[in-house]
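Every protein chain of the complex appears in place save one, which is left out.
And then chain A:
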Amino acid sequence: MPLLDVRDLSVVFQRRGTRPVAAVDGVSFTVEPGQTVGLVGESGCGKSVTSLAIMGLLPRRGNTVTGEVRFEDTDLLKLRPAELRDRRGRDIGMIFQDPLSSLNPVIPLGLQVAEVLERHQGRTRREALREARGLLDAVGIPDPSRRLKEFPHQLSGGMRQRALIAIALACKPRLLIADEPTTALDVTIQAQILTLLKELVDNSGTALVMITHDLGVVAGLCDTVNVLYAGKVVERAGRHHLFAAPRHPYTDGLLQSVPRLDADRGGRLHQIRGSVSDNIPWSEGCAFAPRCDRVIDDCIGETVPLLGGALRCTNPVPKGVRV
């Protein structure tokens, strides 16, 4: 049985007097225990909204969430707020993009790590602080005793993200959702953080949902990858498969847009035409059609189903074209 089973999840934003916008439009995917699953796509494709919907962190007003988010045996969407609060941080941890703004600027680091232990494991302040020292040590923060007393602004970017990872993993959750955890860090630190994440989830058997626009992150970390476009999964494949033989023109376009050392000198980098806002509603065909290089007449008309549960395209890139 999968640990997390997201079925037909939709999030529709609507403000009074405006047209409803489906930020997430019938997304389904599963995460097995201990597995690492990627959600990939460019800005505005619904990655973050998906993660917030799973955690029940979307604002109370102005949106409608439908579908099912089954975590083990419970549908998280049906839980009362208090029950959901008990699970957040204990069963499911989350790491956010910007480590500085995700930490409370006026509380010393130690208390922020201790808070979650006090909340979910009924530890006393003293026990929690002792445990916090061990946690900081485990995520590779040097001199943890000193760091416990320091404030977020006194730490470096990498250390802050390590601290956030420590907080997210403090209660040994079975699932960790990481929403672009390396975006705000510089490249050398990115690599360290990814290695650390991989190590920690591998050792603890925690499942990881990795949300990113960085294909390099996906390549290094994920077992399965879901490519999102305009709120729908357009392609799902194992990591090796996806990189070796992308079938959806969008996936293919993304991969070709990555600069490569072995590309021709002086050649122009591939780009996908237009932007995410240049799409048509899924009900009238493929949302990617206006930007697609392989668009054919059949792409317009009706919704393209997720063929074989893995590919949403009427004219996919033929197998074995790319080397």
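Assume a residue touches a chain if its C-beta (ideal position, glycine included) is under 8 Å from a C-beta of that chain, and two chains touch if they have at least 3 such contacts; residues count from 1.
Quick note on the criterion: contacts and distances are computed from a predicted model.
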item	value
Listed names "ABC transporter permease", "Xanthine dehydrogenase family protein", "DcmR-like sensory protein" or "Thiazole synthase", matching UniProt entry of the absent chain	"ABC transporter permease"
Residue touching the undisplayed chain, where the options are A:Gly17, A:Pro105 or A:Gly308	A:Pro105
Omitted-chain contact residue, chosen from A:Phe13, A:Phe151 or A:Phe243	A:Phe151
Touch with the omitted chain, as defined above, among A:Arg88, A:Lys232 or A:Arg312	A:Arg88
Missing-chain contacts mapped onto chain A	55, 57, 84-90, 93-94, 96, 98, 101-108, 115-116, 119-120, 150-151, 153-154, 164, 167-168
